[in-house]
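Working notes, beginning with the structure itself.
Complex shown without one protein chain; remaining protein chains in place.
To keep things simple, chains are lettered A and B as they appear, and every chain counts its residues starting from 1.
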Amino acid sequence: MGLEQFKNRNVGQQEYVMLDLEHTPQSPIGKFKQVVKRTFKPELFVGLGVTMREMINALFRGQMHTIKYPFEKLPISPRYRAIHEMLRLLESGHYRCIGCGLCEKICISNCITMDTRYDENQRKEVSEYTINFGRCIFCGYCAEVCPELAIVHGQRYETASEQRASFSLFEDMLTPIDKLNLQQEYDGFGAVTPNADENIKKTPLAY
Amino acid sequence: MEVVSYRSVETFVQHIPEVTALGVWIKAIIILAVISAIAGFGTYVERKVLAFMQRRLGPMHVGPYGLLQIIADGIKLFTKEDIVPQNANKFIFMVAPVITAATAFIALAAVPVFPDFTIPEWIPVIGGTFVPSIAADLNIGILFVLGMMAAGLYGPLLAGMAQANKWGLIGAARTAVQFLSYEVVTGLSILAPIMIVGSLSFVDFNAAQAGGIANWLVWKQPVAFVLFLIAGFAETNRTPFDLLEHEAEVVSGYATEYSGMRWGMFFIGEYANMITISVIAAVVFLGGYSADGMGWLWIMLKIAFFFMLMLWVRAAWPHVRPDQLMWLCWKVLMPIAVINVVITGIVMMV
Partner (left out) sequence: MSEVKTVENMVSITIDGTTYQAKEGEYILNAARANDVFIPAICYLTRCSPTLACRLCLVEADGKQVYACNAKVKDGMEITVDTPNILEERRAIMEVYDVNHPLQCGVCDKSGECELQNYTLELAVDSQSYAIQDTKREVKNWSTVLHYDAALCIVCERCTTVCKDMIGDAAISTTKRGGEPLDKAYKETMPKDAYAMWNKLQKSIIAPSNGTDYTNCSDCGECTAVCPVGALTGRDFVYSSNAWELERVPATCAHCSSGCQIYYEKKHTSVFDRSEKIYRVTNEWNYVSLCGAGRYGYDFENRVESKDEAAFNAAVEAFKKAETIRFNSVITNEEALMLQTLKEKMGVKLVNPDARAFQKFLDAYAKAAGQSLYSYDFKEVMATDFVISVGASLRNDNPNARYAFNNIQKMNKGAGLYFHPVGDTLVPTFGKNVELFTHKVGLEEAALYLVLDLFADKEKLPEDVKSYLDSFKTTATKTVKEKVMKNVTETVIDEETGEEKQVTKKVPEMVEKEVTVEKNALVEMLGKESDAFDATFEKMMKKKESFSMIVGEDLYFHDRYENIAKLIALIEQTTPIRVAMIPPKTNSLGVALICDLDDEATGYTVGYNENGNFRLSALGNGDLDMPAMNQQEGTLTNMHKRVTPTNAALEYNGYELNDLMKVLVGAPDLTVDWTEKLPVSKGFKTAKFDDLPNGYLNDGTENRGYALENLSCEAEAINVEKIGENSVLEGEIVYRCNPQRQFNDFTDKAHEIFEGFGLYASPAKAEALGKKVEIDFGDRSITVDVIEDDRMEGDITALADFKSEADVYSLFGPSRYRKVTIRKV
C-alpha cells in the first residue's frame, strides 16, 4: 500500500457500484404495470428459497453458525491480545523478564508496576510485578516493547471480574514451572519478525 | 354451544353415531387443551424454525433441545408482575386480552379439528362417548368463524385505546384499519368457494372435496386461495403485515403496556388464530379431513403446512408500510376478489 492510498480515509470508495434504478412511474398505467410486474416476479419466492436453503444447510450440511459459548470456544488468533503471560526461558526455567521497566514505561494506561533489586548473584531480580487489569486496555505495547519476549498476550480473554480493580501478580502470569514443557513460543504481537535476520547488521567478533 | 344441531350428510349418515352433550364437552376441553398447548408449542417451533433459517440453534438450554423452554416461558409469564398503567382505563385494559383469547377459542368451536372418534368402551364414565370432529357444526360455520375472528379485533383495539400510551393508540388505530379492511377480503375471497359448495358448513366443504386431491377446491379457486391466504396473514397479524405491534415503529403497538399473563393472552390468541386460519385453509381449499385411516394425519400435515408457511414467510420477507397495506387491500385484493366472485358466478350459471 502506498502512502497515498494509506492517507485515503475513504477506503470503500473504489468498491461502489451504481445501481440502475428504474424511475418511479408517474402515470396510473405505469403504476399498474409496475404492480403487475412486481406481483408476478418470483422475487418473493427467491426469498423463501434462500431461507429454506439456509435451513437445510444448517440442519443437514453442518453449517450451523452457533458456538455454544461457555462450552465451546473458538480458537483465537495468536495475535489476539488477551490477558498477559510471563514466559520462562526454556533451557533454565528462569523467568525471562529482566526488569528493564520498558513495559512499565510504555504502558499508556500506567497499569504495570514492578519492584527490582540487586540480588545475591549480582543480577537484577524482579521481586514483584503486577498489571492492574482494571486499567489495562490490552493495547499490546508492553508485549511489543519487551526486549526479552518475556511478556506476551496469552489466550485468556475472559476478563470479567467482580472487582473493578483486579490485578495480577507475577506468579499469576508466569508459566508454572511444572508446565514449562507446555509453554508455547509466542508468535503474535511483538514477536520477532520472520525476516529479522535480514534487518540487522552483525557485529564482528574477534574470537 | 349447549344447542347441538346435527345435520345429516348423505354420504356419511349411516356411520355417524349420535352426538351427545358429553361428547361436545370433551371436544371443547380437547380443543382448549390441545390448541393452547399447540399455541405454546408453536412459539417454540417458531423460534426454532426462525433460528434454523438463520443457521442458528435457537433455544437449547431448557430441557433437551430447549423443549422445556415453553414451560420456562409459561412460568415466566405467569409469575411476572401484572402491571396496569396509572392512567389506563383499568377495566377495559384488563378485559381486552381476554377478548382476544376468548374469541380465538370460540371461533375454533365451529372448526373441525381432528376427525371424529369414539372413546373406547373400557374407559369408565366416558367410555363409549362419541367425540365429533367439530364442537358445533353450525350451518353457518364459516360465517361464525369469520365473525368471531372479526370480533377478536376488539382485543387489540380496546387494549391500545385503554392503556393511555401513544404507541398503544397508534397500534389500536392500525388494528382497526387492518383487521376491518382485510375482513372484507377474507369474506369475498371465501365467497367463491361457498358459491361452489353451496353451504356455509365446514362439514359440507369437507364432504364436497372428498375423493382425492383432484377434488380439492384449490384447483377450482386458486385466486380465492391466494387471496384468502394473504388476508389470513393480515388477520392473524403476521409478517409481512405485523404492523400493529411492529417494534421498530411503534414499540409494541397495542401491547406496549402489557406484561405477564395478560400479554401472554394476546399471544395465545394470535397463535390460536394462526391455527384457525390454517384449519380453514386446509378444510376449505385443501380437501379437509377424511375419516378413513390416515385422514387425521393428512389434516394435521395440511395445518402444519400452513403454520409452517407463516413462519417461513416471517423468516424471509420484510414487512410492509401501513399505506402499502391499505393500498394492497383496497386497490388490489378487493377488486380481484370481486372479479373472482363474478367470474365464478358466471361460470356456475353457464
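Structural remarks
In this text, contacts are C-beta pairs under 8 Å (C-beta built on N, C-alpha and C of every residue); 3 or more make two chains touch, one makes a residue touch a chain.
This one's a predicted model, so the numbers in the text were calculated from it and none came from an experiment.
Considering the whole complex, the hidden chain is in touch with A. Only one of the listed residues, A:Pro28, A:Gly62, A:Pro75 or A:Pro204, touches the absent chain: A:Pro204. For the options A:Gly47, A:Pro78 or A:Gly101, the residue in contact with the chain missing from this view is A:Gly101. In the complete assembly, the contact with the undisplayed chain comes from A:Asp115, out of A:Glu43, A:Asp115, A:Glu171 or A:Asp187. Summarising the interface, subunit A meets the missing chain with residues 98-102, 104-105, 113-119, 122-125, 128-130, 147-148, 201, 203-207.
The rule we apply is simple: only the chains that are shown with their structure count from here on.
Centre to centre, using the average C-alpha position, subunit A and subunit B are separated by 51 Å.
Those residues of subunit A that touch subunit B in the complex are listed here as 35, 44, 47-48, 50-52, 54-55, 57-59, 63-66, 68. For subunit B in complex with subunit A, the residues that touch the partner chain are 49, 52-57, 60, 312-313, 315-317, 332.
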